[in-house]
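Okay, here's the structure, questions in a sec.
The complex appears here minus one protein chain, its other protein chains still in place.
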């Protein structure tokens, strides 16, 4: 299939290229970049030469839609809404790695992302779209025209919580999520706060209790538990490039052994290639999934406070963004989910 | 005063040397090291030459006690118990940077640290000792003969929680502590898990709900709140050398504004030179205190879950170990608390 | 083919597993490890589960030789000599990632590596062995029984210098090689000098003018130039996990433009898939080849001193070790050189 990537030179864009250049069924035919228009992608990012040597085009969305079977967008939501309409009209398909299509209720999107556009709303509800957390929405994704690919933090959090919320092993109160992310998650815009000398040897919280991933996480957890779930969410930047670790704290509803928790997760994810449940006593580390599309989940029970501690790790650019996007693409085109994605983590 | 450091070549040992070499009232006269016995400290650690050029002696505790006014010990508790007795007998003073003297109840120590020695117990209770969290035990420290210098995590946690527990602004349930530490906290023993290639680009939880700092934290919080406090505590290693960030989650008991929380902390720590309370909207980062003895505390309220999020940062080798030890030494010898310790953080 | 890896849990061992687990023609059937004997490799290194789940055996060389078609050894030379004999006797094949078989003259090996064993010498010269720098010894490698896989530094250096020495564009005097390596090159033995807190934020030279890769480099450069070449070589450790950058300085023999140098390299390596020559004005960086088997070479001429500066980068665990080993395996078994090795660098 012909694939286009809009916004190809950001970190999720070049990660899509890394994966799709070697994907047996995909052919990258269109790349766009505002900053690097008309340069060779392989000159902008040495190491791609021989794998992908396209010239970066400007934002010629019409051409992209006309010539590609599927489009990946990493653009701001204003532009993505525009592209969404064109894709639907042309009967093509779109995977949006931004936030434009992640919400069931357009008003929630508007509240948190400040969009001023009301016209979109009408279309928004009509679109055949799916939230692209593959393991939870497989059937819907297969047939959707537009995928709202999940945020990196939500992916790590929802996968970790789904089994215990679904099975009501924990209460819906006091769900505390403490996430640690590598700096690539902050994008590659030249901002002061992303400079090497600012981030190196530095761990810092940001957007505490205010991050835009909160409504996305709450939307999904509430659906899983079939009641309104509220979370506390604190993201942190740690001095590494890739990886997210989410440490999640829940109140256990009833007596349950660590082994039973393990069995419950194993059962829940028994058919999910990319989810790895760690045996009791083992904890995940970000490096164990670096460069791969896997999510590792481990846990511990703290009996003296009756707390379940769930720890999940993903590579924020893979399962947290581009890897999951390709996983969804595979589903949408009837391919095995791990086609072109079966990459072993890089270690050390 | 003459100062001895037992176990001088570990990271807390050489940090003591960094501080005390420039301390106007201290003169380092005795250094011991098992690994590097009879070498010059300044050859083992280049950069100390000219500041401290003593020869490292073996474990000649008698000489240390006889010739020094105060001894800092970074040795394992078995040895420290031995030294404690000698120091007390000689009427000298000891600051222990290990865990030997941090507990009110020797049985708690035995349970968590696995000591087999019962003879110590008798002396343990008789010693004139103090828990060396300077801001909370100033008067006791001044006159104590033995200081159990707090652990790095406990320092960051207890300082962050004391004002709200004391004022009963939060409940004693669901106190979640998620701490992130630089790798120097793991010591400088050549262990596989501390290798550069294992830690770099890696964030990992460890000792989840099992860390030996739990009973130390609970002992102190319970005294502050005058009832039994239980905590959930998860330490993590992040790829940096120095620094601890503790992110702490509590249930707010009643309506309180962020500004009122700020005022409460300001009031609580109004006389404490090394505690810095950040204005509402500002969060601490480890780099803001690197190399210094300061503790920065910030907070956020999450109204939709009625949660208070407290964030504190320290340099684990300074306020988390050697800096606080010198702060205590100053108190014990009638010096201003920040004498020789008034070091600005290094940035970037 | 059946593949065995002796010393599978070192960094080059697990990198071999990363590559060979996905290699269409290879099947890993034997793994050994002294430290982790009888554990699952995928428990020792999480992230391998599903890809390689063998149990690590002890040093049962007989079984390895009997059951495998080809053996990769990362063991010390004493053991590798032993294995070499067994492999030759059994008519199997060996790729040694250590230093045992890199030398034409056994006396050079003995001088630099201090082997005391004379019996080996006899066999040493008789073996059908090849120096495994693929691009230079392709034909010999195809038929050799034993491959002395090059050192990481020599690979980066010899590839960079071969074209200009062969074409005598530079003099054989004053060849200065300044190499910078990531810490994984120092192995994963728990040594003090490899600890995170020692290496982080630290750049340091080591083994200056004494490194054991000097005779290996000089042996090969002398053969290329057909006269004795002496080099100055200084390795450095820089705070990163993977990657080598060698910056090489030579005296230009005659007037030659940067463009002519570029053409010369292009011509020299025109048939070499894994060698990438950078256009004039572009310099290589280690991240451009991270995780891949590529070597990037760039250069600059300094006219005011008549100096040619050559810069080459490799991933020390890939082209510098395990990647090149598999490249050689491919050759030895009649496969395309990049079979199973055509991995794009990971960025960022």
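A few notes on this one:
Note that the chains take the letters A, B and C in the order they are written out, and that residue 1 is the start of every chain.
Here is the rule we go by: a contact is a pair of C-beta atoms (placed from the backbone, for glycine too) under 8 Å apart; a residue touches a chain by one contact, two chains touch by 3 or more.
Quick caveat: nothing in here was measured; it's all calculated off a predicted structure.
Checked against the hidden chain, the listed residues B:63, B:140, B:253 or B:282 yield one contact partner: B:282. Among C:201, C:227 or C:260, only C:201 touches the chain that is left out of the view.
Across B:51, B:113 or B:206, the single residue that touches the chain missing here is B:51.
Summary of contacts with the chain left out: across B:2, B:21 or B:222, the touching residue is B:21.
In the full complex, chain C makes contact with the omitted chain through residues 174, 176, 178, 180, 182, 197-198, 200-206, 208-210, 230-232, 234, 236, 238-243, 245, 247, 249, 251, 283-287, 290, 300-302, 304-305, 307, 309, 311, 348. Within the complete assembly, residues 11, 14, 18, 21-22, 45-51, 184, 188, 200-201, 241-242, 276, 278, 282, 284-285, 288-289, 291-292, 294, 296, 342, 344-348 of chain B touch the chain that is not shown. Residues of chain A that touch the chain left out of view are 11, 182-184, 188, 190-192, 194-201, 239-241.
Here is the rule we go by: only the chains that are shown with their structure count from here on.
Averaging Cα coordinates per chain places chain A and chain C 37 Å apart. Between chain B and chain C, the centres computed from C-alpha atoms are 46 Å apart.
Shared interface positions of chain B, defined as residues touching 2 or more other chains, are 182, 197-198, 200-201, 239-241.
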